[in-house]
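First the structure, which I've put down as structure tokens, then a few questions once you've had a look.
So, chain A:
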Amino acid sequence: MTPLAATTQLLEIVGAALAAPAFLGWVNQCRAWLQNRRAPSLMQPYRGLRKLLNKDAILATNASPLFRAAPYVVFATMLVAAAIIPSMGTGLPMSTAADGIALVGLLATARVFLSLAAMDVGTAFGTLGARREMMVGFLAEPALLMVLFVAAMLSRTTSLPLIAETLAGQAPALYPSLAFTAVAFLLVMLAENARLPIDNPATHLELTMIHEAMILEYSARHLALMEWAAALKLFNYACIGFALFVPWGAGNEASGPIGLLLAVPLLAIKLAIAGAALALLEILSAKLRVFRAPEFLATAFLLAVLGLLVHLLLET
Partner candidate 1 sequence: MHPLPFSLQLLNACAALLLLLSFAMLSQRRTVNLVNLLAVQGSLLVIATLIVAWRTGQPHLYVSALLTLALKVFALPMLLHRLIRRLNVWWDTEPVINPSGTMLIGLLVVVFSFGLAQPISAVADTAIRSTLGIAIAVILLSFLAMITRRKAMSQVVAFLSMENGLFFGAMSATYGMPMVVELGVALDVLVAMLVLGVFFFQIREQFDSLDLYHLESLKERD
Partner candidate 2 sequence: MELILLLGAPVIGALVLALRGDRSYGPEVNAGFSAVTFASACALAVRVVSYGPLLLYDEQFVIDAFNVFLVALTAFVGLTTALFSRPYMRVEVANGKLGPGRLRLYHSMYQLFTATMLLALTTNNLGLLWVAMEAATLSTVLLVTLYRTPASLEAGWKYFILCGVGIAQALFGTMLLYFAAEHALGSAGVTALLWTHLAAVKGQLEPTVVALAFVFLLVGYGTKVGLAPLHNWLPDAHAEGPTPISAVLSGLLLNVAIYAIVRCKILVEGSLGSALPSQMMMGFGLASMLLAAFFLWRQRDIKRLFAYSSIEHMGIVTFAFGMGGPIANFAALLHMTVHSLTKSAIFYAVGHAAQKSGSQLIENIRGLVTISPTIGWGLMLGSLAILGMPPFGVFASEFLVLTTAMKQQPWATPFLLLALGVAFAAIFGKVQPMVFGETTARRLPHPPALLPVFVHLGLVLVLGLWIPPYLAAWYHDAARLIGGP
């Protein structure tokens, strides 16, 4: 392990943890602007986290240890995921720990703990949210896997950093398959992160919410971790998207410290653009009724599979 790799790795984890709330803040800011509202500050999520961390936690009387452990597990999982995803550099020590498929499994672990915790206290909302989350997850996961498969077939490896490297190193060409999977990935990302057509992050309307329903029983530091983890999840998904579809600019051994120095601002620019685009997309779309969600995700799956088929037929 070279010092540079170690630094990059550390920077990736810490940077992800620190930048994730800011990314969420940026999306909220863009949304506010697009809706002609006065935007909250970029620091707003940090303030919320600080406030929550300073409070005393209140637990339901029948909460089990699982309920208390879940926020830590979920947050830790997201951090590990952030370490695996090549956001700033490729060829890092942690990246060999898991490939793309394991990453999907990692994200699924977080989902399982979140859902279990939501059902733990036994309130109606928690169970409802957990059920919906599981439905969305069950439909989104195959689509996400398909997206990864297409990228993996294009670069003949399932390891995310290697995929990013191969794709970045290729001569520019039109890849219909990648275009299809990019759209599919976008749909999955919206659904998985409780963004607009599936769930509205801005409301607590009982009948439609998914994510908020699950964390309704949490308070103080537990809630803070949960929200932080959610922000991290969005950040992670954005970075997976970059690795697959705009892989240029991540540093590696060859590019040295300068590559790393370049990678950080480049990532910031990508995030800024992605956040703005996400906000725009959310402004333009209306929330789907819950029973339409399967259709939405079926479309994602369809696009991903089409991408795979098109790749098999046209690009080999």
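If you want to know what made the cut, all candidates are chains of the complex that A comes from, given by their letters.
As a working rule, a residue touches a chain if its C-beta (ideal position, glycine included) is under 8 Å from a C-beta of that chain, and two chains touch if they have at least 3 such contacts; residues count from 1.
The model shown is predicted, which means the values in this text are computed figures rather than measured ones.
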Task: Complex member in contact with chain A (any copy), out of 1 or 2 - done: 1
Task: Interfacial residue positions of chain A with respect to candidate 1 in the complex - done: 170-171, 173-174, 176-177, 179-180, 294-295, 298-299, 302-303, 305-306, 309-310, 312-315
